[in-house]
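One chain of protein is taken out of this complex; the other chains stay put.
By written order: A and B. Residues from 1 in each chain.
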Amino acid sequence: MTITTSARRYLHRNVRARISALLALPLFWLVVIYIGSLAALFITSIWKIDTFTSKVIREFTLQNFIDVFTDRAYFNVTIRTLFVAICVTLICATIAIPMAFFMARIARPRSRPILIALVITPLWASYLVKIYAWRTMFYPETGFINWLISPLGGSSPGFGILAVIIGLTYLWLPYMVLPIYAGMEKLPDSVIDASSDLGAKSGRTFFNIILPITWPSIIAGSIFTFSLSMGDYITVQILGGTFQMLGNVVYQNFSLNLPFAAAVALIPVIIMMVYLGSVRKTGALDNL
Amino acid sequence: MRVTKLRRFAVVMAASSLLLAGCSSSSDEADSGAYAGPVKDTPGTINVLAWPGYAEDGSTDPNVDWVTPFEEATGCTVNVKTYGTSDEAVQLMQSGGYDVISASGDASLRLIYGGDLQPVNLDLIPNYADIFENLKDRPWNTVDGKNYGVPHGRGANVLQYTIGKVDPAPTSWSVVWEANSPQKGKITAYDSAIYIADAAVYLMSTKPELGITDPYALDQTQFDAAMALLEQQKPLVAEYWADYTKYIGAVQSGSITVGTSWQVIANVLNGEKETVGAVKPVEGATGWSDTWMISSKTEAIDCAYKWLNHIITPDVNAQAAEWFGEAPANSKACALTANKDHCALYHAEETDYWSNVYYWKTPTEQCLDGRTDAKCIPYAEWVKAWSSFRNS
Partner (left out) sequence: MKLSTPAKLFLWTVMGFGLAFIYVPLILVVINSFNTNTSFAWPPTGFTTSWWSKAAVNEGVREAIGRSLFVATIATLIALVLGSLAAAAIARYKFFGRDAISLLFVLPIALPGIVTGIALNNVFTNFLGELTIFTIIVGHATFCIVVVFNNVAARYRRMGSTLEEASMDLGANRVTTFRLVTFPLLRNALIAGGLLAFGLSFDEIIVTTFTAGAGQNTLPIWIFQNLFRPNQAPIVNVVAAALVIISIVPIYLSQRLTQEKSDK
């Protein structure tokens, strides 16, 4: 008892000790388990494998990186992955910003929890089931989309990059709506009213006032949609046809050539780090 | 964790050497490091790594189940994990936690040389006596005179087509390889580096000047030709498959009409009514010869031996072979199949039929066809080329 009391006194007096006490466990977990694993993985990327048994041999080589950077296929797949991630993020933002604005500003306060619940609910339906539902919708002959648009003379686009973009947009849309909604909700009425009182049109108020203030929330949402799209491989397997992304390269090489998979895995990690670094100043990370 | 493992290993070693010392007539198998037996009635849990259809526990079809009877008879609990490609199987086996595996020839040697499997004492598996002689002691299940498992069955990777949509019924692989194929955009191919061998099989008859005699022994020129053929095929392909259940859905929905397949896929598709056909084309085909093997790290050795014996019981081998659609390994299984013509249908007892079925094996730098004047492309390079090809 006396020990805990004195420890308590010590903590009370010493801020640095208090911070350390609070951070010790969480930092231990993240640094040792998570960062440690990542480091172990990326060290693997400079090792060789036994070409017959596929087991990792701890001998230095740069061959994995040479393979990644000299083979045009991996450059192309990186570009394709970036393209998909950017498209998904932009489409999500285009749909989510008006939706969030509507929910936070137009809908009556009473119906807000219902609208939020409506947006969150799909997150509880299995990821796989949702993607599989899209797969059945995209089937060229018996799919829902074909049934819907064939009377208009169209036909299902089938599996490929377009199906992947639609599928990923569908999956990650709620992750974009929620932070933007939170940002719009915090917006004081006075700011908006001041703008319209000063004679600004709705559009102008939106672009000059609302959008800049909620920008960090939008960036926060984009971190989710962008990173989740960058790393996905299952949706691509189910909806992509022969189309592949970086996640698939990592997944395919993981079985037989872990060092190479690790080298490829560095690409999305670097892209994400650059992205996080460039948006850190906006304060987006506090809005996740 | 490590320490306890080592200690356990030391205890096992000490115990087995004591057993050996007590046993004056130590058999060859015991010398080779295999379990000396006898197989005891120790209850346990075995994690089974199997090709889909090899260890059915009723979850695909309630009437197809030879795992539950085994559990009831032995008290051993069985967890089945299926895999789509040999590469996946090798990775899962190497990551540990699995006790037995149904390995094809392209996985078995990699696992044996990697130290992931243990030699098997065949004296402890009574049903081994009934296995077809031409499946015993083959290079994919026996290394340095040590047997590493019991043969399960063999078959060819067939050409499957949807009846009515692919007309007339194909007899050649040309329908999936040639740029002018009428099935363009509805074709499927197997999503693994080993599929390069399928291209090589087709080249063996269409480009004899390349001199391919074994699709797993390709020198640079032959390999490049196979890759070029795959590039030619790529625009025709709707999807590459590694998950047989996804394949089934794609055929039912009409997004795929023709491509390489396993008989079990055709059998499931034909469950209610005949919708697809499956043939071994004139060019021959790649195929498999599978062996049940035991992990070197298993802690349920008695259950593992019981499983190996159970799975090649004539009755169970007949069920599994019929469900998967392959030739059984047990010679007595042929009398017990529901369809009496099963063994004839799958040519279990013929030898001619198998002459142009090229069993999966792992390509190595030293040409497997016996050439000494050429250097062949090892499997690691196949994998690299495949990864690059799929993402280009």
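Keep this in mind: a residue touches a chain if its C-beta (ideal position, glycine included) is under 8 Å from a C-beta of that chain, and two chains touch if they have at least 3 such contacts.
Because the structure is predicted, anything quoted here is derived from the model rather than measured.
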| item | value |
| --- | --- |
| Identified contact with the non-displayed chain, of B:Gly75, B:Gly97 or B:Gly211 | B:Gly97 |
| Candidates A:Ser155, A:Ser196 or A:Ser278 - the one touching the absent chain | A:Ser196 |
| Hidden partner chain, residues of chain A it touches | 8, 11-12, 15-16, 18-19, 22-23, 25-27, 29-31, 33-38, 40-41, 44, 95-96, 98-99, 101-103, 105-106, 109, 112-114, 116-130, 132-134, 136-137, 139, 142-144, 146-147, 170, 173-174, 177, 185, 189, 192-193, 196, 201-203, 223-224, 227-228, 230-234, 247, 250-251, 254, 258, 261-262, 265, 268-269, 272, 276, 280, 285-288 |
| Absent chain, residues of chain B that touch it | 1-2, 5, 45, 47, 49, 59-61, 79, 81-82, 94-98, 243, 245-249, 252-253, 268, 271, 297 |
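FYI, only the chains that are shown with their structure count from here on.
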| item | value |
| --- | --- |
| Chain A and chain B, separation of their C-alpha mean positions in angstrom | 38 |
| Footprint of chain A on chain B - complex, ascending | 85, 87-88, 90-91, 94, 109-111, 113-114, 193, 234, 237-240, 246, 249, 253-255, 362, 364-365, 378-381, 383-384, 387-392 |
| Chain B partner contacts - residues on chain A that touch it in the complex | 49-55, 67, 71-74, 76-77, 135-136, 139-143, 158-159, 238, 241-242, 244, 248-249, 252-257, 260 |
